[in-house]
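Coming up: chain A.
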Amino acid sequence: MKVALFVPCFIDAFFPDVGVATLELLERLGCDVDFPLEQTCCGQPMGNSGCEKDAAATEALFVKNFSGYDYIVAPSGSCVHHVRDHMTAVEPTAQSRAVRANTYELVEFLHDVLKVDALPWAEFPHKVGLHNSCGTLRSLRTAKMSEINEPFFSKPLSLLRKVKGIEFVTPARPDECCGFGGTFCVTEEPVSARMGQDKVRDHKQAGAEYIVSADSSCLMHQKGCSERLGLGLNFIHIAQILNGARS
Partner candidate 1 sequence: MKRVDHVRASREFIADEKHIEFHDKRLWALRTLRDEAAHGIEEWEQLRSLASGIKEHTLTHLADYLEEFERNATSNGVIVHWAKDAEEHNRIVHEILSSHGAKTLVKSKSMLTEECAMREYLEPRGITVVETDLGERIQQLDHQRPAHIVVPAVHKLASDVSRVFSKTLGTDPDNSDVHYLAEAQRDATRPLILNAEAGMTGCNFAVAETGGITVCTNEGNADLSANVPPLHIASIGIEKLIPKLAHLGVFIRMLSRSALGSPITQYTSHFRGPRKGAEMHFVLVDNGRSARLAMDDFWYSLKCIRCGACMNTCPVYRRSTGLSYGGVYSGPIGVIINPTFDLKKYSALPFASTMNGSCTNVCPVKINIHEQIYKWRQIVAEQHDLPFVKTQAMKVAGKVLAEPALYRAAIKAADTAVAKLPRAFIYNPFNAWGKQREVPDAPEQTFRDWYLKNRKAK
Partner candidate 2 sequence: MSSRNTILASLRGTQRTPATLPEVPLFDAGLPPALEKFKETLAGMGGIWADRSTDGDLDAQIRARFPDAKVICSAVPEVAGTRRIEEVRDPHELNDVDVGIVRPRFAVAETGSIWLSEVQYQVNALGYLSQHLVALLDPADIVGNLHHAYHRPDFFAANYAVLMSGPSATADIEGVLIRGAQGIRSLTVLPAPRVRVSG
């Protein structure tokens, strides 16, 4: 099984530890992981701004870098959603179709492909609020959506439950968007900030010490709001907890 790691641009730049944790975790689970050195971005910023066409070259580079792998894994739900659902500026060849279909978000990959059933090195003795980003929840369908009348399931929760000592607390609004939304966070700053503040206050009142998510973009936005409000919350990516981080 040939696995490639895609580390999204903002994780490469601001949250390299998330990339490190992802790589180490996949290696611990027996994967032989490549990191194509010439990777950059998936094209989401241009696509979400309405400039799909300007993403064509970036997307072509993505396809070039990640061709020939059985799985491309990324610790980012929004990026994987873009690759699978909106990477349409690049020419639709057999190659680009394959790359798009083989791109997995980390939780999806661990749950559906590796079918991880134990994480003996993982221990996280803290009260944790799980934040399922809208990309992972409603596009990649990694958990039950509160709006839909469907049986309960949660891929991230089922993985986190294998972590020793972890305790879950649930906010009043379990899957309301936190307000990051890509460029929305700066173009619609008033609403975005208010949404972020409401989100972190909700987790705080539920008793969370940590907020965990599969999306660093959401975490970055919520952390920014929480620090400005002085709430004392901590933020961590799911890759880090599953990889054995204690805090």
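Just so we're on the same page, a contact is a pair of C-beta atoms (placed from the backbone, for glycine too) under 8 Å apart; a residue touches a chain by one contact, two chains touch by 3 or more; residues count from 1.
With respect to how the candidates were assembled, all candidates are chains of the complex that A comes from, given by their letters.
This one's a predicted model, so the numbers in the text were calculated from it and none came from an experiment.
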For chain A, as assembled in this complex, the candidate in touch from 1 or 2: 1
Chain A residues touching candidate 1 - in the complex, by the definition given at the top: 7, 9, 11-17, 19-20, 23, 35, 37-41, 43, 45-52, 54-58, 60-61, 86, 134, 138-139, 145-150, 173, 175-177, 179-198, 220-221, 223-225, 227-228
